[in-house]
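With one protein chain held back, the other chains of the complex are shown just where they sit.
Here is chain A:
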Amino acid sequence: MPASASSAPPPPTHSRREDLIGRLSSSSTEAKLKALRDLKNQIIGNRTKKLCFLKLGAVPSVTSILSSSSAAAASGPACAGDDVELNDSLIIQSAAAIGSFACGFDDGVKAVLDAGAFPLLLRLISYPNDKVVGAAARSLKFIYQSKLAPRYDFLQGNNMEFIQSLLNSENENVTGLGASIITHSCQTNMEQKALSDAGIIKKLTCMLGGSVTQKDASLESLATILKGNPDVISKFMEPENGGALGTVTELTKDKNARTRLLACICLIVIKNSAPFCLQDLRIKTKLILILLELLEDDQVGDEAPFALSSLIAEKEDLQVLAFEANVIDKLVNHLRKGPLLSRRLEGILIALANMCSRQECCRDRLLSLEAMKFVTDALSQDSGEVRAAACFCLKNVSRSVKNLSAGLFMNESFVIPLVRLLFDELTFVQVSALDAISNIVVDFLANKTMFIQCGGVKQLVQLSKSMDSTIRVKAVCALRNLTFLVNDKCKEEILSELTQLTLRSLICDPEACVQEQALALVRNLVDGPLDSIQHVFAEDALLLHAVGQQLQSASKAEVFIQGMYVFTNVASGNEVHKEAVMQELFPPLANDSESIMFKFLHSDDSRLRTAAVWALVNLTFPSSCGAVGRVMKLRNAGIVSQLKNMVNDPCLDVKLRARTALGQSMTFGDGST
């Protein structure tokens, strides 16, 4: 039988939620309590509902209940026993609802902080009712798990005692809160030392024998206190801490996956911060194997590759161990299982990148597994973090000169998505793409036209004008690498896009690192066939003068070195070129003894002395007809005398070049007559 037409349809979802919000303001305590419970049940673990109620203003309403019920409790024994109980329930439920909003949800944390709930919760930690204390501590713990939580100042007043009191509590939520505050707020070496001096490590170590929650909270806090601080680590290793290292090591075998992961992270922090600890090869291998196993875990599988990365990053010995443990194959197997969620994919790509940062065998293995397809696919993923991680991986794989020489990366499958990422809306993705491009364009097969045709140069030139100096320096570095051993046609195309004026402004950039890359670019431009030198003589020798001016005014050795190699390369040309370099090094009206050449020959940096002496080798090159005049000039400027002082330079390269330059100078007489 059809339902009665007169029966009212259920209210729409939206109005049901508004109704619930309305009930939070009810004059009846019981109704409020029920509304709080309903609210809490609806939002637990449901981000969408949290957001809906957030928009409806639920957090200020709940905070208002917490505030009034806390105030009522503080006003003393005015209410009867049942009322006290009811009031405490209101406090507990409102605190719990606030905690639910804050749990794993930054928008919720922000709303909670904005509504002023934080100080209310903090005051409740000293409330006489243990259940109230537990509820408040739990909510505060969730807040402290967010980056948005205020930093706790351990060094101020009695704050350290408060932390000690939290960790001394019998209540698990309270000790967990203490640990969370440390994990969130301890950042400086001074804070780490203060916590260590206050005996916090011992308290945290005791918690390692507690419940799963306590173990995990303690491991996280310990990692925070130990990170980058060998002194505190030494203290941690002392016997008075009850063999804490052994306990943490044991926890890498715990049945709970998260505990195993956190124990591994703690050991990695110790290993990375104090290399004298954990020398045992077995523990290193064990860490690698555990982290590989944790990759399979649903709960912590996303975080395991990040922990693996922190273990192996920039450490060749560990990369070799990981390689022998088949880490590359296992990571690639995960990629094959795809599609993976963003966080997992990002972590795996970063771990692969770190594996390939130094070892050629790792790069070879990754390539032989035909895994680069996953990397190129990831270049076009929705997640910016994944795109950047894919670039990072590509950057490290393309550090292989062997593969660059084989022209392995200069093809459309890599170049097109990478060039597209130069337009990415996220700066960190652009930076990551620039790094990968810088390597790929080194390509020794001189197939660089393809990169230009894909619009790569055009966009690199745009980025070289960025206001962000990191982007600028990386864009210029990519152009520099592109210009390495490139043919004339490509040089022309690069210069026509870049223009002499832009290149001059990059040589004179306010940032020394940009100047260095721009000068290295010019150095490459004037290398190769003799005609290439003409590039710095265009537009009234705009670039050559800019190099000269920069060498007079710069202050960083790397800038001088690149600038001197520009002059060296130009001075390897014909008479006009050599004379132009002489003019830049010894301007007509300047005092020769203050010349930059004189300064560079006296530099403490052997690389700069080498570059300077090479310029002299070219300027005194015997088969050039003007050499005799230049030698005379150099002799008058005291340069030849200085060369005599350098024939036993401690740097072999300098010594040999100084002897060559001096020998060439002497072919025109020793200047004694």
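Here, a residue touches a chain if its C-beta (ideal position, glycine included) is under 8 Å from a C-beta of that chain, and two chains touch if they have at least 3 such contacts; residues count from 1.
Just so it is clear, contacts and distances are computed from a predicted model.
Missing chain, UniProt name from the options "Glucose-induced degradation protein 4 homolog", "Nicastrin", "Cell division cycle 20" or "Mitochondrial import inner membrane translocase subunit": "Glucose-induced degradation protein 4 homolog". Residue-wise, the contact with the chain that is not shown comes from A:Ala520, picked out of A:Leu166, A:Ala520, A:Leu544 or A:Val559.
Shown as candidates are A:Leu208, A:Leu287, A:Ala322 or A:Val617; the residue that touches the absent chain is A:Val617.
Residue-wise, the contact with the chain that is not shown comes from A:Lys402, picked out of A:Lys373, A:Lys402, A:Lys556 or A:His602.
Between the chain not shown and the residues A:Phe484, A:Phe537 or A:Phe668, the one that touches is A:Phe484. Interface note: of A:Gln214, A:Thr247, A:Thr568 or A:Ser595, the residue touching the hidden chain in the full complex is A:Thr568. Interface residues of chain A facing the missing partner chain: 395, 398-399, 401-402, 404-406, 435-436, 438-439, 442, 444-445, 474, 477, 480-481, 484-485, 517, 520, 523-524, 526-530, 565, 568-569, 571-574, 578, 610, 614, 617-618, 621, 623-624, 651-653, 656-657, 659-660.
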